[in-house]
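A protein chain is absent from this complex, but the other protein chains hold their places.
Read from first to last, the chains carry the letters A and B; within each, the first residue is number 1.
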Amino acid sequence: MSEYRIQGNTGEWEVVIGLEVHAQVTSNAKLFSGASAAFGGEPNSHVSLVDAAMPGMLPVPNRECLRQAVRTGMAINAQINRWSRFDRKNYFYADLPQGYQISQLYHPIVGEGEIEVTLNEKDPDSPTKRIGIERIHVEQDAGKLMHDQHPTMSFVDLNRSGVALMEIVSRPDMSSPQEAGAYLKKLRSILRYVGSCDGNMEQGSMRADVNVSVRKPGGELGTRTETKNVNSIRFMMQAIEYEAQRQVDLIEGGGAVVQETRLFDPNKMETRSMRSKEDAHDYRYFPDPDLLPVELDDAFLEECRASLPELPDAKRKRYEEMGLTAYNAAVLTAEAETAFWFEDLLGHGVDAKQGSNWLMSELFGALNKLGKSLDESPVNPAQAAELLGLVADGTISGSIAKQVFEIMLETGQGAAAIVDERGLKQTNDTDAIEAEIAKIMAANEDKVAEYRSGKDKLFGFFVGQTMKAMQGKANPQVINDLLKKVLG
Amino acid sequence: MSVDKDTVNKIARLSRIAISDAEADKMVGELNGILAWVEQLGEVDVTGVEPMTAVIANKLRLRDDVVTDGDVREKVLANAPAREGSFFGVPKVIE
């Protein structure tokens, strides 16, 4: 899709990128305990005895977490495995109370799927590419360590311990930072549509492990490094750029890439090796003997499928069929939030074209100025529909509508109330309009003559003059009709 | 397969069990004895046999997504060898 190449001393290099995205599953309780999965909370308060791995404590899986993983799998057209299991990944670390993470290695709940991405989702002509998804598995999050509270100690907070994650593993199908960025954006969009993850990267509910290697174009795969826990799309793209360049420099300087885990430092914009953990890679995975295999029945799968919302690609197509421009359809469907807002607006009886144009120019413009996101919009879809309804039924003109919207944003008042209070109602009073037309014609006899001798363009002049005389409140259609009659 | 002292030391490291030189020496013999004995399992023809997954026929039950637990900080921290306020304390970790 994109020809991203690194120019080295020995020629061009190609970059190969695969992503392992950890997405926190939206759920009330943790994956294997009844403790709250909510973000924040007093240290060690969202912790049950199970999460603290007290002796004799046992895991019981949360149905919702599995359901969300399955729905996500369905949203990327993946193979759903009716039979899966949990395995233990064994290693010692202070944020891992059990001494193992319950995860899925051998039989993940979701198998192969794919996501179609485009480099610029707002450009309908931008080329697309399919990125393979190898698997999605469900696993436990770890706790949190704090290093800056004490001179010689780190502090352990287990609030995150046991929260459900989906690990979404892509194929190494991306070949530029831009493609990786587009993939992550699209994936986040799908997760939000499905409602299986809030996609909030700042809070860490979505983070990416980035596998990068370089090779001569078409050559054999190089040794990859894994940059862990990158928590923004921009950082991820920077990390790839840095890491690919570093590998090229290393190889061309006669060195070799070491397979290792690295960290991205957003301040220095560079990756660095994590202190090498010896033996850290012998995780001794084996099926968790505290749990039975996960067996999904037809009813469960049917419910998952039936509860899936319309997904971005399908929605975009439908919007185009509704008469929206390809550009509008793309922008309105890129984020679930926008599409849902738009559909809410349509639900209040607004015409699709009118609604989409207004949303994209007026509302987005206003929010931009206010520095607010759509979910912080001072005007909700019902209020917007009231305004657009007044335009549609001829109560106010489009230009008055702009004024009314400004006032709505400032005062929070309803559109109809504003129109009433300020006398902005459009008039259909033909007598009044005719009187103004007569005055204008009298004052501009030369232009009337020019018009009648064929200078049609002048029609607009008369419309403008009349509207001005009516202080913008006359129905433009009525003005048109009357002018046509008198001008002949 | 038999283990040597390096392997024993490596297993001890993976197990996070400190081991003295003398203990490692002793363990080489013991582990080899046990491993040589368990290796008779290799004789068994397991063609077409699935590894056992459930001891007794039983189905995995799933819990409802309801918060029923947590908010038991004092119980969680009650036995901590080094409690620091609301946290467990561990020797400083450099990441």
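Convention: contacts are C-beta pairs under 8 Å (C-beta built on N, C-alpha and C of every residue); 3 or more make two chains touch, one makes a residue touch a chain.
Please note the rule applied: contacts and distances are computed from a predicted model.
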item	value
From "Cysteine desulfurase", "Cytochrome c biogenesis protein ResB", "Gluconate 2-dehydrogenase subunit 3 family protein" or "Glutamyl-tRNA(Gln) amidotransferase subunit A", the hidden chain's UniProt protein name	"Glutamyl-tRNA(Gln) amidotransferase subunit A"
Which displayed chains the hidden chain touches across the whole complex	A, B
Among A:Val21, A:Ala52 or A:Leu483, the residue in touch with the chain that has been omitted	A:Ala52
Positions on chain B contacted by the hidden chain, ascending	1, 3, 7-8, 11-19, 27, 30-31, 33-35, 37-44, 46, 49-52, 55-58, 60-61, 63, 72, 74-76, 78-82, 88, 90-93
Residues of chain A (touch criterion as defined above) contacting the omitted chain	49, 52-61, 88, 90, 92-94, 97-100, 154, 156, 281-282, 284-286, 288-292
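By definition in this document, only the chains that are shown with their structure count from here on.
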item	value
For the chain A and chain B complex, residues of the former touching the latter	27-29, 33-36, 42-52, 54, 60-66, 85, 92, 94, 145-147, 149-158, 263, 274-275, 278-279, 282, 284, 287, 291-295
Residue numbers on chain B that touch chain A, as the complex places them	10, 13-14, 16, 53-54, 58-73, 75-77, 82, 84-95
